[in-house]
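As you look at this complex, bear in mind that one protein chain is not there, while each of the others sits in place.
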Amino acid sequence: MTAGQPLRTEPAAQSPRVNHSTPPAALQADIVPSYPPPESDGDESWVWSQIKAEARRDADAEPALASFLYATVLSHPSLDRSLAFHLANKLWSSTLLPTLLYDLFVATLAAHPSVRAAAAADLVAARSRDPACAGFAHCLLNYKGFLAVQAHRIAHVLWAQSRRALALALQSRVAEVFAVDIHPAATVGKGILLDHATGVVIGETAVVGNNVSILHHVTLGGTGKAVGDRHPKLGDGVLIGAGATILGNVRIGAGAKVGAGSVVLIDVPPRSTAVGNPARLIGGKKGEDVMPGESMDHTSFIQQWSDYII
Amino acid sequence: MTAGQPLRTEPAAQSPRVNHSTPPAALQADIVPSYPPPESDGDESWVWSQIKAEARRDADAEPALASFLYATVLSHPSLDRSLAFHLANKLWSSTLLPTLLYDLFVATLAAHPSVRAAAAADLVAARSRDPACAGFAHCLLNYKGFLAVQAHRIAHVLWAQSRRALALALQSRVAEVFAVDIHPAATVGKGILLDHATGVVIGETAVVGNNVSILHHVTLGGTGKAVGDRHPKLGDGVLIGAGATILGNVRIGAGAKVGAGSVVLIDVPPRSTAVGNPARLIGGKKGEDVMPGESMDHTSFIQQWSDYII
Amino acid sequence: MTAGQPLRTEPAAQSPRVNHSTPPAALQADIVPSYPPPESDGDESWVWSQIKAEARRDADAEPALASFLYATVLSHPSLDRSLAFHLANKLWSSTLLPTLLYDLFVATLAAHPSVRAAAAADLVAARSRDPACAGFAHCLLNYKGFLAVQAHRIAHVLWAQSRRALALALQSRVAEVFAVDIHPAATVGKGILLDHATGVVIGETAVVGNNVSILHHVTLGGTGKAVGDRHPKLGDGVLIGAGATILGNVRIGAGAKVGAGSVVLIDVPPRSTAVGNPARLIGGKKGEDVMPGESMDHTSFIQQWSDYII
Amino acid sequence: MTAGQPLRTEPAAQSPRVNHSTPPAALQADIVPSYPPPESDGDESWVWSQIKAEARRDADAEPALASFLYATVLSHPSLDRSLAFHLANKLWSSTLLPTLLYDLFVATLAAHPSVRAAAAADLVAARSRDPACAGFAHCLLNYKGFLAVQAHRIAHVLWAQSRRALALALQSRVAEVFAVDIHPAATVGKGILLDHATGVVIGETAVVGNNVSILHHVTLGGTGKAVGDRHPKLGDGVLIGAGATILGNVRIGAGAKVGAGSVVLIDVPPRSTAVGNPARLIGGKKGEDVMPGESMDHTSFIQQWSDYII
Amino acid sequence: MTAGQPLRTEPAAQSPRVNHSTPPAALQADIVPSYPPPESDGDESWVWSQIKAEARRDADAEPALASFLYATVLSHPSLDRSLAFHLANKLWSSTLLPTLLYDLFVATLAAHPSVRAAAAADLVAARSRDPACAGFAHCLLNYKGFLAVQAHRIAHVLWAQSRRALALALQSRVAEVFAVDIHPAATVGKGILLDHATGVVIGETAVVGNNVSILHHVTLGGTGKAVGDRHPKLGDGVLIGAGATILGNVRIGAGAKVGAGSVVLIDVPPRSTAVGNPARLIGGKKGEDVMPGESMDHTSFIQQWSDYII
Partner (left out) sequence: MTAGQPLRTEPAAQSPRVNHSTPPAALQADIVPSYPPPESDGDESWVWSQIKAEARRDADAEPALASFLYATVLSHPSLDRSLAFHLANKLWSSTLLPTLLYDLFVATLAAHPSVRAAAAADLVAARSRDPACAGFAHCLLNYKGFLAVQAHRIAHVLWAQSRRALALALQSRVAEVFAVDIHPAATVGKGILLDHATGVVIGETAVVGNNVSILHHVTLGGTGKAVGDRHPKLGDGVLIGAGATILGNVRIGAGAKVGAGSVVLIDVPPRSTAVGNPARLIGGKKGEDVMPGESMDHTSFIQQWSDYII
């Protein structure tokens, strides 16, 4: 896993406070995540074949873990079945039986290919960005941030279907089991990495773009100045450091980053960086080569600074 | 749920650092919470009838959740029975059986009407302050902050009865299951909202007044300069933003607020606001109309700024 | 338990930013923890006899807890058996059976006396540093920070044996159950106190010396500027306040302390203090009598400021 | 425990087949069990004090069992609480939670002193009739026949309250867990010993008098010749050997016995014995001294032949 | 439930011992069960609608059972889903997770309409033959004989698919949980009533026709004189009384009955009755009106004597 975010930057002399009433046009576009993303069933299959291979290798090497690996991975025909099984066995309680949850997860994943594709994308994200990630299977089985996001996506589908009581019950179990609290109404893109994940809180009207990395203890909350649409909007390729608190309907532009421990109440332009409590902007590179126009660039961009690693 | 706390205030020009050796007399009074509060059995019944109605509506609309709703709400004759059942099924472990916990919770709630009344008041608080709260039943069943506070109140009763080992075991289970760590000796008022709640830590000699709202990751800790009475005292109607750390036997006056991510080591006068790391005071309104003298005003006061919402 | 860290210091006028390219020679030595420590079987036995006595007293006084105390403590012949049982019953899941974990823990503790000795040293540390600690048994049974560290030590042994998949699975369960995320490769000394512990994250190449106290929400993470050896190194006797974030391969010298909520990206010399976001150094005492050369002094040094207590 | 029933009797020369249309007047009376019996609270208390003493002795001698004994016996204030706890922890399932069952059992036992008294009488019966019974606690904790009968009595109360679905669900759990199938409508006296108990089946309109001993695999069933009142009626002090099958609305007179493996389709007069497949009567002693007119005699009479023992 | 079988017949004077080498031609035909039966999806739907109505009525009348009824019946869209859920929650163990079993049961029932239809037929059989049956839902939820037969049918499908290890594991769980031991290779018809069911054993090459009723403790076993096809063959409409033991590759003709406690080692012709140990034939009605040629008649025939009831 990874933690923190680079802050050893030179102080940004100009550190411009963004004018909230007139956000830059460019920002407007880049915060709209292209979710649900077009599915790439091939990727899903490929990731699944990798997971099986890793699990088989580990089961052979470690008899004590073989039962776990067969139960969670090797006995399943597909990633979504494995995921449904694993999540159900994590999130059940005395009053929410595993069979009920499994049924719900299987049905939702079967009906929503984009949710399955996003799961695969998240696995690829973790694998490529986090040097401590020992493999796809490691992430699928052990990353509570990954699991929390998948459960959120299912809750999000339920919310959209007006099955709100069930969506909220699922949110609650995720908050208890993984200590990650994402409102079912929040929109979350694909290629997401919640690293370590403990204590992450994401509010009802928050939007998280694609290829975003969020460390633990991060809050995307409300400020109290507004009702309705009141939570942060994160563009694609954003990186939020550990313990950062972002409050209000502010926009964190594509490719921006927020330093660990920062308290952000203002918009952060694309490709710029905000640090401190309260946060100030410390510049950022605005060149054409840095401002990626395609999701693929976003990913490579993330990888560029994702050598911040645990 | 809600998150964060308003920080878009103008810088408080005077920002007075309170003199610790001579706290204002007014502060002395307002930090003494009127706990246990006079019971209003009518409110308890009314809240319970609302919960039943909500649960019945949800059970009808969502068959997959009906079993859960009948088990936790609809099969019970009263709020305290429902709460005892739900808490026991959350907090049991292999070595602390649900029947043991249920027995303990039922007996404690039956013997202490003020604990029951405080639970009802907490539900009203969540319902009225948190726009993301979908109803009383939603809070009762899904808010881990609510459940952690109720379990704390039971542990507090046990502590007062010198059943300390049991109180500490209960604290430990709450810390594991809800990631909320409240020492059983701490005094907590009624009308409390622990929003999101993950990571909240409240020390042994802390006092929390009535109608207080505390966001996640908040610490009411010690400074190490003292033993004995060494933790913060929060007056009525206080609001503490996400991630704030308040250390030492300091007084946060009635109606004061502390910004998200602040580190507070000083007294905060009533109706004033402290922000930053380290925190500084940024003013507050002192008018008669703003300084409420009754608990009812405190509640409305909270509601005034509780438009900080997730 | 304890929380926070003293920050009421005078601003350190000189606040020297340490030159990273030439760390002081003294620092080099004191960050190498003398782990695994020489075992003192006598201490282990003595602590165990204390635990039994406390558990017996509590079982007599509190029948409702007697079953729990017999199951976890009084039916076991030794501390390591009790610990293996308790941990297995905490960390099992539907897919990792308690018998499997118990077997693993018993075998590992039996084969590694230094792990057992470190557990005893941790209990002594909690008992002596934390005024809220009601006894050794209280810590053994109820402190999730203590339990998380013990599970980490077992995972660390597995990691060293190249049983990495199992070590990572164990890390994952600890992260879920205790909300403490310690990479199995991290090196952790003895006499460790993780107080409250929720949200603690310790990265793969981090080193934690002996007699270190770390409060909740603390991150020892990476900055992204480096791969390989990229996490903090804490010397003996270090104290890290609640919510502090320390990023990168920086050295926190022996006897140094980091204030609550600080974000530390620089080395902190021995016996000095760093506070703020970003953190600055605010001095420290360099006298012979303050700079302890033996672990015993380190402990007393910790105790000096560990009157920061919940 | 005990098993079987004496069959080494001399062949009964006359072996009279009872005339079903004109049962003897004496029989009519003695098959009416005096249930519910007058309570003897003193006995209940005395038995409970014995159980506590035995459990304490065993807990001291056997640490591995101490947790179990504290949980089931030593932490409870009374026999009915202990029984409710123990039964709930035996009979719960994924869909019938232990807290629900415990609540039901506690309430029923509290409201029905005769059910509590009958439990105490059953314990005395097992203790006095079964040489393999190691004590009251042994029977309370380990005899599935005893536990099945207590659960039946609770189901019987529910049935009488027209809570039939719940009574049948309880019957079903008892049939699964203890392999004892007693219809909730069946009437069962006190001082009952179901020895070994596996496979016992007792039909809806069956009546079992006081001080009856029934071995395993015994059926009190219907013949198919009748609907309505169609099952056997056992007088006080009856003994039924292992594997005996008694079918139809036949009367087994007070103090009668039925041999192991017998198939009984006819009335059996008081104090007589029936053996074989199909069963024939093999006499019995009719003297005044043998035909007891009081329940106390019935008990001693049972004890007379209850030297049939495992 | 029902128990036993009528034995108050006049002794059959001729009691002919059937010649094993030349079984009657008529017998040959009628022992071939017409399984799998043609599906009547209408019946399945109708039974399911009845079950839902009963469960709804009971849930309304009995809040304590409502959660159970919603979980097992009212939250499911069809009988097979409800059955899969209920069986999985009965048969899981620490090492066979409920999600795995549920998955297996759902898939098998979905792929095999005849297994679903047979379940519906069994429910109708219990409802119509057993006066103690309080309704279809009562049987579905509470009759362990019904549940054991459904699990057997699934195991039988697995066996036929050469998934023998899984089929045997399922048999084993059924034998433990319901005390009913049916070899997965045994062929069992539809419209089956296993009343009370405890202790029923059915061997590998046994065949049970349609509309058969078998009481508890019945064995369809081998004699040791043969390998290969070595177990009893029961024709349609057969009734076997409690505790009867039928050994060897004998044929129990259509509409025959075997008395309770009988030991049968010989063929029993259609419509005749065998009783005793060893069993002898006691006649039977051979008229055209009695020898039914259609399954419907078989059912009515069963009902004729099925007034043997608990």
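For clarity, chains are labelled A, B, C, D and E in written order, and residue numbers in each chain start from 1.
To be clear about the criterion, a contact is a pair of C-beta atoms (placed from the backbone, for glycine too) under 8 Å apart; a residue touches a chain by one contact, two chains touch by 3 or more.
Since the structure is predicted, the reported quantities are computational estimates derived from the model, not experimental observations.
S.K.: Please pick, from E:A61, E:A110, E:A134 or E:A175, the residue that touches the omitted chain in the full complex.
M.R.: Missing-chain contact among the listed residues: E:A175.
S.K.: In the full complex, which of B:V47, B:A66 or B:L97 touches the chain missing from this view?
M.R.: Among B:V47, B:A66 or B:L97, only B:L97 touches the chain that is not shown.
S.K.: Among the options D:K52, D:H76, D:R116 or D:K144, which residue touches the chain absent from this view?
M.R.: D:K144
S.K.: Which of these touches the unseen chain: E:P98, E:G135 or E:G199?
M.R.: Candidates E:P98, E:G135 or E:G199; residue touching the omitted chain: E:G199.
S.K.: Going by the touch rule given at the top, which residues of subunit B touch the chain that is not shown?
M.R.: Interface residues of subunit B facing the absent chain: 94-95, 97.
S.K.: Over the whole complex, note the residues of subunit A touching the chain we left out.
M.R.: Output for subunit A: 59, 63-64, 66-68, 70-71, 74-76.
S.K.: Touching the hidden chain in the full complex, which residues of subunit D are there? Just list them.
M.R.: Subunit D touches the missing chain through residues 1-8, 58, 61-62, 64-65, 67-69, 71-72, 86, 89-90, 92, 98, 131-132, 134, 138, 141-144, 177-179, 196, 198-199, 215-217, 242-243, 259-262, 275-277, 305-310.
One rule holds for everything that comes next: only the chains that are shown with their structure count from here on.
S.K.: Can you name the chains that touch subunit B as well as subunit E?
M.R.: A chain counts here if it touches both subunit B and subunit E, which gives A, C, D.
S.K.: Is the C-beta contact count larger for A-D or for A-E?
M.R.: Ranking A-D and A-E by C-beta contacts puts A-E first.
S.K.: How many angstrom between the C-alpha centroids of subunit C and subunit A?
M.R.: 29
S.K.: At least two other chains touched by the same residue of subunit B: list those residues.
M.R.: In subunit B, 64, 67-68, 71, 75, 89, 95, 97-98, 100, 179, 198-199, 217, 243, 261, 277 touch at least two other chains.
S.K.: Viewed as a graph of touching chains, is the assembly arranged as a line, ring, star, complete set, or other?
M.R.: complete
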